[in-house]
Every structure is written in C-alpha cells, then in structure tokens.
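Would you mind keeping the following structure in view while I ask a few things?
Every protein chain but one is kept in place in this view of the complex.
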Amino acid sequence: MGRFNKSNKNNGQENMDFSSPENLGTLSGNYEEDIKWLKEIFKDDDSIVFRRLNIGVDGSINASLIFFDGLVDSAIIDNNIIKPLTELEQIPKEKSAEDIFLSKVVQIDSVKKVKDLDEIIQEITYGDTLLVIDGIGEGLLFSTKNFESRSISEPEGEKILSGPREGFTEVIITNLSLVRRKLRTNKLKMKYFKLGKETNTQICVAYLDNIAAPKTLKELYRRLGQIDIDGILDANYINELIRDNPWSPFRSIGYTERPDVVSAKLLEGRIAIFVDGTPVVLTLPYLFIENFQSNEDYYLSFYYTSFSRILRILGFFLTTLVPAIYIAVTAFHQEMLPAPLLISVAIERQKVPLPAAVEAFIMLIVFEILKETALRMQTNVGQALSIVGALVLGQAAVEANLVAAPMIIVIAITGITSILVPRMNAPIFLIRFIMLILASFLGFFGVTIGFALMLTHILSLKSFGNWQLASASKLNYQTIKDTIIRGPWYRMILRPRQLTGNAVRQKNTWRGHDETYD
Amino acid sequence: MDTNNISSRNLTSLLVVVILCGSLVNGAFTIAQDTWIAVLLMGILFLPEILIYSRICALFPGKNLYDIIYSIFGRTSRFILTLLMTLYVTVVTGLQLRNFVEFTAVISLQDTPRVVLMVLLLLPVLYLAKEGIQVMARWSFIVCAIIVLNIALTILLSLNIIEVSHILPVMDHSFLDIASNSFTVGTITLGELVMMMAVMGHLNKGESPYKVYLWGVLVGICLFALIILRNILILGPDMEEAAKFSTYMAVRVIDIGKFFERIESSISFIYVLLGITKMSLFMLASATGLSKIFKDMDYRKLLLPISVIVVGIGTVVFKNVFEMFELAWVYRYYALPFQLLIPIIIWIKAEIKKSYSMKNN
Partner (left out) sequence: MMRRMISFISMILCCIFLSGCWNYKGLDDIDIVTGLAIDKDQGSDIYQITIEIVDTQTSGREGEISAKYIDAEGRTIFDAIRNSKKKLINKLYGGNMQTLIISKEIAEAEGVSIIIEELLRDGEPRETISIVISEEETAKEILLTDGIDSNIISYEIHEMITEDNKVTASTVDMPLYQTYNSIKGNGKALVLPVVRRINNINKNVVEGNGIALFKDDYLHGFLSPRDTMYYLFIVDRVRGGVISFPIGDLDESISMEIKDSKTDTKISSNQNKIYVDINVKVKLNIMEVKSQLNISNVDERDKLETQTEEYIEKHITELFEKAQSEYEIDIFGSGNLLYKKDPDLWRKIETHWDELFQSAVIKVKVEADIISSGVLKNY
C-alpha cells in the first residue's frame, strides 16, 4: 500500500466549527422568558412562526413550536410532532423528560437537544423546528427540512458526449448523497464545518481515509480555520481565501459540478470541499495537467481521448501565442514566411490604415466584447446578434478596408482554440495580452521572453505542498500515462505518485489474453 | 535555501545547458574544419579540472561552494575568496548578457539599443533566480529536452544538403592550433562549471556529484561537437569560418519540401532560453555568495542590485562585435585563476582538513 496508510482520525481540531458566533447566550429554562427573548431576536421578521401548543390530553403544559414558513414540511410537523404531543396521555415528570420526549413521543428521524441560541438560529434558518416546553430547560430541535430546490440536471459548463449526466444542485445534502452513492465505503469521510459570520454556510470536507494525505488535511483545516469573512456565497470565496499562489492567474484548486468527477478525484487521493448554496465543489491538491483533463476522457476510447488531450494542450499554446507570433512574424521576421504567403499578406495589409499591432489589440478586445455579449444576452436576441456580429461585421470590416483579412483569421483561431480549454479563461487572457505587447516591441525575442516568464511561473506554482508541474523532470510511463495521453484502463495500476505515493489501484485485471479461450 | 532534494537528472540537464551556451561563440574558433576535434579535445583537456570540482563537492555533501569556503578557511581568507568568486561570477554574467544580446541584435533587432534588450532579457532571469534552484532545475530539464529535439531535428532535416567531404582534410591544422582553440573555448564552456559548485549542495542525499558532472560533461560535449559538425557539413569549412554565428547560418540553409524552410527562428528562440538558464544560475550563485558575505542575508533581496551591476558591466564590456570574439582569446587568461587556482587551493585545503579529521576520529 502507499505511504499514507494511517487513518486520519483525530487529526484536526476537535471543535470543527469555524464560524464566529455572536454569542447570544443560551435558553434560560424559563418558558415565558425564552419565548419573549426569541421573539425579540426575531422581531421585524414576519416569516417566522410561533405556534403555541398545549401538550397532553388535558392540555396542561404549554409549548411552542418555532419554525420558518416555507422551509419546513408541514405534514411532518402536523403528523409527527403536533399530533403525538397533543395526544400524549401521560406527561413525564422525570428529570430527563426531554429524553423521553425525544425518544418516545415525537416521531422524527433526527432530533437534537439545544441550549445555545446561536445554534438554534443557525438550525431553524435552515428548516429545523424548535420545540420549547414549559418545564424543560433545553429546547428540542427537529429536522423538518423541506424547501424547493433545483432538480438534478447536467451542468451547463461540463457537458459530455457519453457518461453520467448528474450534476450538483445548491443543496449540500443532495450533493453529498450523490457522491455517497458512488463511493459506498466507510472510508469516505465527510466532516462538516460552518463558515461565514452572517451566512453560517455549511461546508463539508470529504476524503477517502486510506489514501488522502494527512499532511494536506491538516494544512487544509489550518487554512479553513483562519477564514474570517462575513459571508460565503460560492465556493470561489473559499477558493480565493485558502489557495496557494494568490496572485497567479492559474488555478490552484480545482472546481467541478459533477459527482462522477468528484468521486474520481477522491479515489486518487484528493480532498473535496462541498459548499451549501452552490453546485460548485472544490478539489485539492490541484495539478497543472488537470486544466486539460476532462472526465469524458475516461468514458471514451483511449486513442481518441489521448488525441483530444494533446489537442487541448496544443489549443492552450495556440490561443496564447498565435496573435503574438503573427505580429512577430509579419512585422519583424518576414523571412520566416514563404514568399507567396508573404506577398498575399502584404497585399492585404496595404489597404489597411492601422499598423498590425494596434489592429491586433483592437480585434482582441472586440472579440472579447462579442463573447461577453453572447454570454449575457437573452436567447431570443442571441442567435441573430451573434451571426450579425461575427460574420457580417467581420466581412464588412474587411471589405471597407478597416481590418486586414489575415487578422480576422488569426483572431478567429485564437477565439476558437480558447474554447478548447474553458477552465483557463483567466490566465489565457492575461498571457495573450502580455505576449502581444512583448511581440509588438521586440518580435520573436519578446515572444521568447514572454514564454520564459510564463514557463517559470507555471513551474513555480504549488498546491498544498505539491508542485503543480512536478512531472516536468521525469519521463517514465507512470508520469505520462494519464497526463498527456490517456493510457488504457487496465494499465492504470498505480495511483498518482505525488498525491498518494503510488498506491496500488488495481491488480490482476484481465488484459485481453485469456488462455482458456484461445 | 535549505532544500537538498534535487534529482541528479535535473542538475545534469542544467550542466548540459550551461555547456551548450558556449556554442554561441563558435565564431571565436580559428580552425575551420577541425573545430569538432577541438571540441572533443576540450572535453579531455578539462577533465582533471572537472574532477577537482566533483571531488570538492563530494567531500562536503549537502554544502555549496561558499559554505565549503567558510568551513575550511580562516576569517580573512574566506572573506577574500568568497568576494573574489562573487565578483568573478558577476562579471561573467555581464559578459554572457552582452553576448546573447549581441547575438539577438546582430541577427534580428539591429536598431534596438543594447541596454533595452539587456534589461528585458534580465526579466525572466531575475524571476527564475528568485524562484530558486528547485524551479531552475525543472526548468533546465525542459530546456534541455527542447534543445536536444532541435538538434536532432535539424540534423535530420539537413541530411540532404550535407557533404561529408567538407570535414576533409582532417587535422590540417597543427596540433598546437587545435589545442589553443580548445583551451580558449573550453574556458568559456567547461571552465564556468566552477559555479555549479555553488548549487551542488542541493543535490539529493544519495546521489554523487561525480555522476552529475561527468555525465553532464559527456552529454554536453557530444552535443556541442554534433552542432559544430553539422555546421561544418552544411556550410563547408570556409563559409563556417567566415560566418559570425554559424549555427544560425547553417539552419538558414535547410530547406525541405517547401515546408521546413526558414526554421532559423527556432535557433534564436533556443539560444535565448539557454542564455536565460545560464544567467539565472550565475545570478543565483552570485547572490548566494554575496548573501554569505553579508551574514546570511536573504539572497532574493540582493538579486535586484546585482542585476543593475550586471547591466552596467554588460554595457561596457566591449564596444562592438569584433571585440566579442577577440575577447574570448583574452578571457582565458582572466578566468584561469578563478577556474583553476582557487578551486585547487580549496581542494588541497579540503583534503588536508579531511585527512586531519579522519586521523582525529
């Protein structure tokens, strides 16, 4: 087995709650005062319901149910709480009366005793119901969550040709259930946290006990512990607060919206962070090659997907370098073009007023504008406008001699190849821009300098203690079988070396040659 | 930096890259068709010197050059020695910077002032040096792979225009001429490996510096000889002799199927990458030495001042390109004390100290 075989128990702090509570105190035990105090806390809030009850057949004991309208399942409240309580024959008078209430009377699957007001607030704002009974010091929390949420559908940004089409939704419990159904083992651990002072968002750290690195977990808990922000609305908030390389445009923590991707990454020794309220799940540590990987690679034939992967890497280079190289070649190093090509380009450039570099800048910005409008506009206007924008405008601009035709082709190549690697929008845009500036001033020398800077930057990226591009110094089969190409599944015997120390993934798989058959 | 887990493969490729940087000044050779012999001879002539370097590193595993000097010399001598080596490596960085900038300027950017090119070339150098030896080691592996591919590609593509008879007559020049040439270029390519001692301390625990140095020199010299051989075979001895940068000119002639013509820009791309690697290594060595003098200051803070000095040196070191090739013939005398004398002194003192401590134990 791998290096990291020890169990991960008792490895973080005991208290996993990282939210900063306001310390409102606890329930006092006095029924009237508690109800008054609760009404005071939630004053001016009309969506909360205080339902008075009288427990027992004779209706002698006062009780109140407190819940938020719309978040709870009224059927459960009616049938499983109010009904048994009102039909209670004998009212227990022992010390641990609440336990009897909890275990015998109320028929709900998840119950809890509470005293702390912060906890009460956090729970009932999520759909739980609070029961305060006169004479019993603690409140009782029942899980009655029932709110509307989006149904499970394929995420827009990660569509594939063949394979599972489930995608995460905004409810963390559903998301966890999707992953739990794929990794049916007790080694899948899920630890809950709460982050955000006002939002108290629930997040969950999931990992496989036997292969995730304890060092990484410890570091993750430490970083989560020092988050001090008022609200977490999306996974990206957490991403930017705990990532390495804060100033780098490249990602240091992966994100995905698909449960099969998360499961695969967990199986490779990574750690996943689920955030309530967003379907995006973070995975860490993140290696540079993950920018170019897609889960579809494993569902289709390995010949085709190896080729696709190489195409994506090529696409990344093309989209960052093509405008810069075009400028460098046509303005500084014309001898690189064969004569007929040079003459054609020169003829086209004769008619245009602006120098090539300026034109390239303007066209890049125009392209970005077009892309942005395509994203934001309503669909019925969208189709017509994109055709008008892209084709007709381009054509008209060339005919009116405002833009040279080769420039349109260059920008089209740049734009199309940038769609091959959708996760890298941020670095691509920045690198492209810098390369273009360098190329405009110094030709190929500038491109070389830009390339050197980019390569150094990528080589210096780290993610939770691992180099993002460590395999740059080794070239054996283990390193390339799942990076540049995708080797066939029966050859994926070991897990990634960096994350798990080559933990064995499979042995003894039938390899296509059975003696008994031939 | 206290890392010592860099694999020998990466350090070897760093060495190969440093050696191949010397192929930029192959205009300094004065023997036409026997240049490749001079290159191979260079490997043999400088072997003892390389062995001295490896022995010093092997005696003190995990320590770099300055630590070694500090541990075996007294107060004044170690200050002087460290200062000398630091000054030497700074001057060499300035020289290299100017070399590479001249190459780029002569080939493509004739009108740009040299200073601008120097400052801009220093940008990636500084960044790489700031990131440290770990990143530099992995970077050099990539650059080494690129240049090996490029050499293989250009040789394959040139097979239809080479004439093997271009290297005849062999040994037309006197042995003294050839030896003198190999000594000159050797001080530029192999002698500067003395600064590799400054980073050898980061080698993996189990690996031997001998392996790194000897493999690196072997591969580097072979590749260098291949490059020279290819140039001679393509261009012919007279053209190769007359050209300032024969690698560039040789690749310009390659023309296959109207598709693989005009690939010489890949050469300038590669040379710039090689130059960046060598300069950032030397910058790192210089900053480490200087930080040692200033009582273990963080070397990153010293990088920027050193780079300003380096640009200054680069501007004044020679007036024009003629002096660039003539300088090679003078440089060998200047470099001798730093490349040979000081290491020998260190070696002898280290051996004495080692046998002394062995006797005591």
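As written, the chain order gives the labels A and B, with residue 1 at the start of each chain.
The criterion applied here is as follows: contacts are C-beta pairs under 8 Å (C-beta built on N, C-alpha and C of every residue); 3 or more make two chains touch, one makes a residue touch a chain.
Computed from a predicted structure; not experimentally measured.
K.L.:
Out of A:R312, A:R349 or A:H457, which is the one that touches the chain we can't see?
P.N.:
With A:R312, A:R349 or A:H457 as choices, the missing chain is touched by A:R349.
K.L.:
Among B:S108, B:S182 or B:Q339, single out the residue that touches the unshown chain.
P.N.:
Hidden-chain contact among the options goes to B:S108.
K.L.:
Using the definition of touch stated at the top, determine which of B:V119, B:A179 or B:I293 touches the missing chain.
P.N.:
The single option touching the absent chain is B:V119.
K.L.:
Which residues does chain B use to touch the chain missing from this display?
P.N.:
Chain B touches the chain not shown through residues 106-113, 115-116, 119-120, 123, 165, 168-169, 172, 235-239, 242, 249, 252-253, 255, 304.
K.L.:
On chain A, what residues meet the omitted chain?
P.N.:
Spelled out for chain A, the touching residues are 330-332, 334-335, 337, 339, 342-343, 345-347, 349-350, 352, 355-357, 437, 440-443.
The rule is simple: only the chains that are shown with their structure count from here on.
K.L.:
Using mean CA coordinates as chain centres, what's the gap between chain A and chain B in Å?
P.N.:
The separation of the two C-alpha centroids amounts to 46 Å.
K.L.:
So in the complex, which bits of chain B are touching chain A?
P.N.:
7, 9-10, 104, 108-109, 112, 117, 120-121, 123-124, 127-128, 131, 134-135, 137-139, 141-142, 258, 261-262, 265, 268-269, 272-273, 276
K.L.:
Can you name the residues of chain A that touch chain B in the complex?
P.N.:
Touching chain B from chain A are residues 332-333, 335-338, 442-449, 451-453, 455-457, 459-460, 467, 469-470, 472-474.
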